[in-house]
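Note that one protein chain of the assembly has been removed; the remaining protein chains are unaltered in position.
Entry: chain A
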Amino acid sequence: MKAFSRLLKHIPSIKFVGGPHVHKATSGAVKPHPMAPNGQLPGSASGTTSYHNPNPIQPAEGEYFSRSELPLRFRYKAIKDSEIDNVLSGGAEFVY
């Protein structure tokens, strides 16, 4: 107990900010995204609304990139609830 109270008196050199945090809603003013090159803004006419990828990757005829494009019999079967439970519980019998 004595040791514990000593611990409480310790003053950490890192000044943790504590919580729970109270945030104020920001102004809502439109400001550039921090990672936007040259401070681009939506609606600034610097972008295009008709962008298409150059060199799109297209599969050959009869081939598919995504399983979801294949006929039903080739797709993943829906996972049963019991399988999901098994995965999530990891076989545990207790719930924390």
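Operating definition for what follows: contacts are C-beta pairs under 8 Å (C-beta built on N, C-alpha and C of every residue); 3 or more make two chains touch, one makes a residue touch a chain; residues count from 1.
Note that in this section contacts and distances are computed from a predicted model.
Peer 1: When one chain of this assembly is omitted, its UniProt record names it as which of these: "Dihydrolipoyl dehydrogenase", "Trafficking protein particle complex subunit BET3", "fructose-2,6-bisphosphate 2-phosphatase" or "Eukaryotic translation initiation factor 3 subunit K"?
Peer 2: For the chain not displayed, UniProt's protein name is "Dihydrolipoyl dehydrogenase".
Peer 1: In the whole complex, what residues of chain A lie against the chain that is missing from view?
Peer 2: Touch set of chain A with respect to the missing chain: 13-17, 23-26, 28, 30-37, 40-44, 46-51, 53, 55-57, 59-60, 63, 65-69, 72, 75-76, 79, 81-85, 87-89, 92-96.
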